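Pasting in a structure now, in structure tokens, and then I'll have a few things to ask.
Only one protein chain is missing from this complex, and each of the others stays in its spot.
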Amino acid sequence: MHARRFVAKMLAVVLVLGLLAACAPAAAPTGAPAELTKPPVTAATAAPAEAKTPAAKKYPPIVVAIWSGPEHDNLVKTAAEYEKATGNKVTIEEIARESYHDKLTAVFLAGSGDYDVAYVSADWTPEWVKAETLMPFDTFISDKAVASPTLNLDLLRPGVDSLTFDGKVYGYPSEGDTAWLFYRKDLFEAKGLAVPQTWDEFLAAAQALNNPPDLYGALIGAKPDEAAWDFMHYFYAFGGQVVDKNWKVTVNNEAGVRALTFYSELLTKYKVVPPDVATYGYNEILTALQEGKVAMGIEWMAATQDLQDCSKSPKVCKDGQPQLEYTLVPGLKGADGKVSRGQGASQWGWVIPKATKNAEAAYKFVEWLTSHDGAKIWALNGGIPSNTEALADPDVVAKVPQFKLLAEAMPYRHLFPNTTVTTDMWNAFNDAINQTVAGAKTPQQALDEAAAKMTEALAKGGYTK
Amino acid sequence: MNRAKAKRTIESAITYASVILAVLLSLFPIVYLLVTSFKPPELTFAVPPVWSFQPTLQNYREVFAGGTFARYFVNSLVVALAATGLALALGTFAAYGFARFRFRGASWMRLGSLVAQMLPPITVVIPLYVLFNAIELTDSRWALIISYLTFTIPLSIWMMSGFFADVPEELEESAMIDGCSRLGALFRISLPLVAPGLAATAILSFMYAWNEFLYAVILTGRNSRTLPVTITSFMTNKAILWGRIAAAGSIVLVPALVFALIAQRYLVRGLSRGAVKG
Partner (left out) sequence: MRLQRATAARQGRRGWLRRLEPVFYIAPAFLVLAAILAYPLGYSFWLSFHEWTLRGFRQGVPWVGLDNYVGLFSNVEFVSSLRVTFTFMAGALTLEFLFGMALALLLDHDLKGRGLMRSLILLPMMCTNVVIGLTWRLLFNYNFGLVNYYLVRLGLAPVEWLSKPAMALPSVIIVDVWNTTSFVALLLLAGLQALPEEPFEAARIDGASWWQVFRYLTLPLLRPTILVALLWRIIDTFRIFDVVYLLTAGGPARASETVSIYVYRYGFQTFNLGFASAASYMMILIMLIMAVVLARLIGRSEA
């Protein structure tokens, strides 16, 4: 009796609390100040002196959507500089990575004006453009009263090309990443090995340094959904091509098969990579390199800072000096002795949803972010902007030496074809890699299957008849 | 006499040992999580695992930095409580109706509510978003509460039906003959009797709502975000912040722990009164 009455009272309390709480208005948007006062870490200071934006116009506050991670942290700092320079307010909404793409699509489709700017991967944009959910920039570019007098689209190439469709620009490029071959210079010196320039040298070095289970020569990242991001460096380096200029699928040609064979044999035949690479994505590769589990690894250049920071990667530092160095991804030695190179790339950018209520304000922010000033701050905060002027800025190069190598790597960068059916093609590609690495199919079989699916996808998308 | 006693002692010992083993197995990953949350992040991958280390609050500090985590905790709490409270009220009434009245189509309706619980969230989340956007409820707690009702109500109906079936009709009948209305009888007689059932349902409902992820990630924004979404924000493209995930995960466990400690008695007693006969 006693207990029952207690329970009944408890329940009544819970119910009333719940209903009352639900009626309480959802917290008023006070998110902004909190987001922007994150503990500051060496915020860039170069900007204000150079921000000679001609008497910045007053714009209403805008909301920028970006996914969690270093790009978000960077944006917080960079946007703070924008606010200082122009007095225009920017609120940042951080969205979890896993469902970022789905959430953005839902928001765009619903015609919601919740976001004025969004940080997106270039290969997501064709579909959104086709669905008429993004705002073209051309009206702003051609409007002398809006566009900045220093606007120069050439500085944003080739990034901006991957955000241009049917001749219209739908976004400005931001992070443009590519990969390096990271190697342990101490281990290489100890064995008297030279830095590998070709795949043969790479394999030889991996085998020489291979010492399972403590140390593996190299690694690959064959995680479902992420394998293609890793394999693409090998694919393009071997001369592979996804489609030719007539949209005919060539992913299963000789170069492609050679690349996938080499990639998978690193695990299955030569065993120079850890046995669990089928679960490795960006993070696991980073961890393996940081923990000194592998002597070499191909990883996105965004990892360079973490890998060479002795407070973050103590195990691969000696006497406060980082032991991980980076170089270009190995190439193929041709019959003429010349090394032909290629490596994969990713391109991110800023777009404006059509449903925004503050289009001009949004455009001005994006324009500033990708201008020399904004991009420079972005780079000094650890980002990899796509403004070539900013990348060559002496202050930037002094702080981020790897940009020198990036300039050298520019001509070798290849982007996956940017189409409205890229996700389907990407899934097919990923699948082929997963199956091959798992030993379920031969490289030729897997790529043939992928090619069939890609061809079907391209036909559905109207790229071929 | 002695042999029987010895046999019982051995039985007891085996029983205790087995249960303790079960407890240890259940707790092991949770303890691991707690311990990791107090480790400096670099030690997460240390092999052999470091069990004695200088405990640090760094992860917790990082989780609370920016002041938004507390708000997300409150969001989760409010949403879960409201979804539970409303579902309990509506569902209990409906369950009472099913238990006391026989009418055509009753079993179909009950099956129908089961379908609502079977829904893969991915089917409805996009249309739901479009719907909420049309009535300007995006990024609000109410959007989430309403969405959660789609599984908390069926759960409540399902569970409470069995409990009411166990309460003999005669008790209510005698009250009504004495002049009580049916509603009065419900409140004064039946509800107190099914109180353990209400508790059990409330706990389960709260747990499902507290831990829900997919609806939360699509329907919430920076104002109404809940805890499961916050935890995944520590999985970025460039790093998995295990330290912070461990810290946030441990904090998220607290209400669960509280509920479990207080309420397991009611959960079992409640279930034993016939939820399983639902």
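Labels for the chains are A and B, by order of writing; each one numbers its residues from 1.
The rule is short, and it goes like this: a residue touches a chain if its C-beta (ideal position, glycine included) is under 8 Å from a C-beta of that chain, and two chains touch if they have at least 3 such contacts.
Everything numeric in this text was worked out from a predicted model, so none of it was measured.
Trainee: Among B:P127, B:P168 or B:G184, which one touches the chain that has been omitted from the display?
Mentor: In the complete complex, the chain left out is touched by residue B:P127.
Trainee: Where the complex has a chain not shown, which of B:V167, B:V194 or B:I245 is the residue touching it?
Mentor: For the chain that is not drawn, the touching residue is B:I245.
Trainee: Go through subunit B and note every residue touching the omitted chain.
Mentor: Listed in rising order, the touching residues are 12, 15-16, 18-20, 22-23, 25-27, 29-30, 32-33, 36, 44-49, 90-91, 93-94, 96-98, 100-101, 103, 109, 111-120, 122-124, 126-128, 131, 146-147, 149-150, 153-154, 157, 173, 176-177, 182, 207, 210-211, 213-214, 227-228, 231-232, 235, 240, 242, 245-246, 249, 252-253, 256-257, 259-261, 264-265, 267-278.
Trainee: For subunit A, which residues lie in contact with the unshown chain of the complex?
Mentor: Given the touch definition above, subunit A has residues 101-102, 105, 109, 126-128, 130-132, 222-225, 274-279, 287-288, 291, 293, 420-421, 423-424, 427, 431, 434-435, 437-438, 440, 461 touching the missing chain.
The rule is short, and it goes like this: only the chains that are shown with their structure count from here on.
Trainee: Which residues of subunit A touch subunit B in the complex?
Mentor: Subunit A residues touching subunit B: 4-5, 7-8, 10-11, 14-19, 21-22, 24, 26-29, 31, 34-35, 37-39, 67-72, 91, 93-99, 102-103, 106-107, 109-112, 114, 282-283, 286-287, 291, 302-303, 306, 312, 314.
Trainee: Show which residues of subunit B lie in contact with subunit A when the two form their complex.
Mentor: Subunit B residues touching subunit A: 42, 45, 65-68, 71, 74-75, 77-79, 81-86, 88-89, 125-126, 129-130, 133-134, 138-142, 145, 191-193, 195-196, 198-199, 202, 214, 217-218, 221-224, 229, 232-240, 266.
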